[in-house]
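A protein chain is absent from this complex, but the other protein chains hold their places.
Right, chain A next:
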Amino acid sequence: MNESLLRSLTPGVLGVLVRRGADFVAAEDAVQDALIEAVRVWPADPPRDAKGWLVTVAWRKFLDATRADTARRRREGLVEEEPEPGPAPATDDTLQLYFLCAHPSLTPSSAVALTLRAVGGLTTRQIAQAYLVPEATMAQRISRAKRTVSLVRFDQPGDVATVLRVLYLVFNEGYSGDVDLAAEAIRLTRQLAASIDHPEVAGLLALMLLHHARRTARTAPDGSLVPLAEQDRGRWDTSAIAEGVAILQVALARDRLGEFQAQAAIAALHADAPTAEETDWVQIVEWYDELAGLTDNPVVRLNRAVAVGEADGPRAGLAALTALDDSLPRHTAVAAHLHERDGDLELAARLYAEAAHKAPNLAERAHLTRQAARLNTRRSH
């Protein structure tokens, strides 16, 4: 059985239950129970209509749970008259569910967890493993999130930007445990793109595909980080790149530029270069200028300084860097890189070591320490 196909039916099924009048908290539990039963029953007895099967089973589970819950006895009036299944507006339900799970009343971590469960159909255990927290903690996080949004009207129009931020967070988490969160983020963004015609949704999908295409080339067999310029471009996933570029081109043609489209355009220019030397840095700087006009995120200006260093030389890059707050994450690492290209190896080595000290994770710390060691070894010979 294809688990991601099964999980792709989750939002539609949940949407049907909620539209039939089930409250969100109980409906979401019922859908999870139905998914677990499907995993158990389908291999031996596959249904003809998978979604219909899930709706029937989830609805029954919802009714059972509601009847059992004496505190909810008043709901029985509702459950006696079983509504017509009817033609469910599947796409619309899916979209509403994305909005609900990314509702601004939720903290980012709650929105992420709820999206993965209610839209993605992952179990609490899988989400807990992916985020390296105990299952009991994740269960509480999800149930709090469900209670928070249970009072939100399901048919309220939402903001696509909040949904995109949640999906972006999931993508950046990468993978740990048995769930590949980057792949899951791509699946969820693809599903969202099928529900709504919006250039920024397309932009985010393109951005994810273009980054994901480089994933295997980004780490060496020993787990160490391989920088973009040194990656074996033969290991990039060309079909993912082609798909990302095609999606981006259609989005850009709409002439409603947004942050994710601009980021994807930069990723596409990197993906398009047959060698690192052939990278079109001048165009990349132009895209960073566009991006800086769309967001005040200082990371954009930092990355722009790197691009300026490549397009106009390290002195120009360093000049762009001086305008920025040196407490920015990776500021010191960028300074080290530019000073090395400018030929000041002693200063570069010192800055790499300092950057390693401030690195946000082990892989980057090891990478930056190696850069410092490489320069120190070279200078002592």
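The criterion applied here is as follows: a contact is a pair of C-beta atoms (placed from the backbone, for glycine too) under 8 Å apart; a residue touches a chain by one contact, two chains touch by 3 or more; residues count from 1.
By definition in this document, contacts and distances are computed from a predicted model.
**Q** Determine which name in "AMP-dependent synthetase/ligase domain-containing protein", "YCII-related domain-containing protein", "Cytochrome C oxidase Cbb3" or "ABC transporter ATP-binding protein" the UniProt entry assigns to the undisplayed chain of the complex.
**A** So the chain that does not appear here would be "YCII-related domain-containing protein", according to UniProt.
**Q** Touching the absent chain in the whole complex: find that residue among A:306, A:320 or A:375.
**A** Touches the omitted chain: A:306.
**Q** Considering the whole complex, which of A:56, A:109 or A:150 touches the chain not shown?
**A** A:109
**Q** Touching the left-out chain: which of A:125, A:218, A:350 or A:374?
**A** Reading the full complex, the residue touching the unseen chain is A:218.
**Q** Among the options A:137, A:156, A:249 or A:377, which residue touches the chain absent from this view?
**A** Going through A:137, A:156, A:249 or A:377 one by one, A:137 is the residue touching the chain not shown.
**Q** Determine and list the chain A residues touching the chain excluded from the picture.
**A** 107-110, 112-113, 131-134, 136-138, 140-142, 144, 168-169, 171-174, 176, 182, 207, 211, 214, 218, 225, 227-229, 263, 299, 302-303, 306-307, 330, 334, 337, 360-365
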